[in-house]
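One protein chain omitted, others in place.
Coming up: chain A.
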Amino acid sequence: MALSRLTSRSNIITRPFSAAFSRLLSTDTTPITIETSLPFTAHLCDPPSRSVESSSQELLDFFRTMALMRRMEIAADSLYKAKLIRGFCHLYDGQEAVAIGMEAAITKKDAIITAYRDHCIFLGRGGSLYEIFSELMGRQAGCSKGKGGSMHFYKKESSFYGGHGIVGAQVPLGCGIAFAQKYNKEEAVTFALYGDGAANQGQLFEALNISALWDLPAILVCENNHYGMGTAEWRASKSSSYYKRGDYVPGLKVDGMDAFAVKQACKFAKQHALEKGPIILEMDTYRYHGHSMSDPGSTYRTRDEISGVRQERDPIERIKKLVLSHDLATEKELKDMEKEIRKEVDDAIAKAKDCPMPEPSELFTNVYVKGYGTESFGPDRKEVKASLP
């Protein structure tokens, strides 16, 4: 519970706080019905209803986790500019609602696979901040032992399959995971996320064809942030109704900045996929940063556009308004929550900075799996010993 975490952490419990706690705790299990911002647009299926069942606890959890994701991405931005994170760093701020809403609708047995904008989804799947920052800075304690980097986060126990650098290549992988779920009769689904740029990849349609043929529980989610790196969607796609692109596969267009719409759509999609086969979800979302840290993000779109979206459609602001309007917390409490989150992120970064780099011998581990006749032999039948200069 978010609130019990607050009590355990804060050393100073002021009176307004404690009064607030008693008020909040009593409304914890109260169900709340929230109306999504926009109706769903459906292709070849009946759209789900606009009323989403939620609870006050879920509302506060949404706020907290989304604020955590936002803070984490901004911290990653500063770490990149401080040259502690190198290479490519693709940030997800603005799109948090998709990660949060999806997590709320599914279990850890359902698989998620995404492209390179994976930090927040990894966090949603149960990753820790320490793991994330260590991996970004290439340290030992990273989730891929420092050998993957920003684009290669994986968490097998939570069925998070990454983290892929090549645009579109994760969609056939995702359909393969769905195939395995069907093969093993697991009653679980796979969400394969891709962007509006990747929606033009041929392998997507190949995988969709096979998924539809074999009735696989695959859900293809297009996170449409309207820009494929520097190319706007109207310049890259003849048809930007990505949810209709499945042709014979049903689709649903969702407001990706509304976490509850995402939650409702994912719930609907899961049910559909288990009963009837693949479905496409298009999440209409937006990223505030550029494509990656090396892209300022303002050469192909105006700053007015970015700030306009931030003012009108920001996912965290929406949840904040809902929290305040349902009287679940005061402004001050939310601000304190954000301060605490900031501290949490800073602590994780400090801890990650202290973590050592991987050992040189790690260069050669995990290339092959040891075991069944697979040790590489050198001329003297021992394992190939490679020593760094």
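In this text, a residue touches a chain if its C-beta (ideal position, glycine included) is under 8 Å from a C-beta of that chain, and two chains touch if they have at least 3 such contacts; residues count from 1.
Note that contacts and distances are computed from a predicted model.
Between the names "RALBP1 associated Eps domain containing 1", "Protein YIPF", "pyruvate dehydrogenase (acetyl-transferring)" or "Peripherin 2-like a", the one given in UniProt for the chain missing from this structure view is "pyruvate dehydrogenase (acetyl-transferring)".
Of the listed residues A:P48, A:G101, A:G127 or A:G174, the one in contact with the hidden chain in the full complex is A:G174. The set of chain A residues touching the chain not shown comprises 111, 113, 142-149, 152, 154-156, 161-166, 169, 171-177, 179-184, 202-203, 206-207, 209-210, 213-214, 365-382, 384.
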